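Complex shown without one protein chain; remaining protein chains in place.
Up next, subunit A:
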Amino acid sequence: MQINYRNMFSIFLFNLYLNLFRIFLEQVNSKKSRASNINCVVKTDVRHDGTEPVVDIMFADGDRLIMKGANLTAREMLLAFNSRCIAKGLKAEEKNK
């Protein structure tokens, strides 16, 4: 799965200790995805104090997507994330027309 970062501002991942987060990060941080928008900031934070695992995504148009990964799988998170990315991309294209 390739993610297009064109409409994205920043991604923050907290509590990398969960395996699903690490799989998510691997996908998110792949070479192709990063190349789609170099300005996108990906920050990670490894914690070991039992805090809730959270992915915080800021889009360029001001929307914010927060995913709490306690009861999600990596696939679910990626699908949700990607569907939103595609929707944003379509909107942007319509505006340009």
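Throughout what follows, contacts are C-beta pairs under 8 Å (C-beta built on N, C-alpha and C of every residue); 3 or more make two chains touch, one makes a residue touch a chain; residues count from 1.
Quick note on the criterion: contacts and distances are computed from a predicted model.
Visitor: What is the protein name, per UniProt, of the chain that does not appear here: "Ras-related protein Rab-7a", "Ubiquitin-conjugating enzyme E2 G2", "Mediator of RNA polymerase II transcription subunit 4" or "Large ribosomal subunit protein uL10m"?
Guide: So, among "Ras-related protein Rab-7a", "Ubiquitin-conjugating enzyme E2 G2", "Mediator of RNA polymerase II transcription subunit 4" or "Large ribosomal subunit protein uL10m", the name matching the hidden chain's UniProt entry is "Large ribosomal subunit protein uL10m".
Visitor: Where the complex has a chain not shown, which of A:I23, A:V54 or A:M67 is the residue touching it?
Guide: Here the residue in touch with the unshown chain is A:I23.
Visitor: Tell me, which residues in subunit A touch the chain that this view leaves out?
Guide: Touching the missing chain: residues 16-17, 19, 22-23, 25-26, 29-31, 34, 42-44, 46-49.
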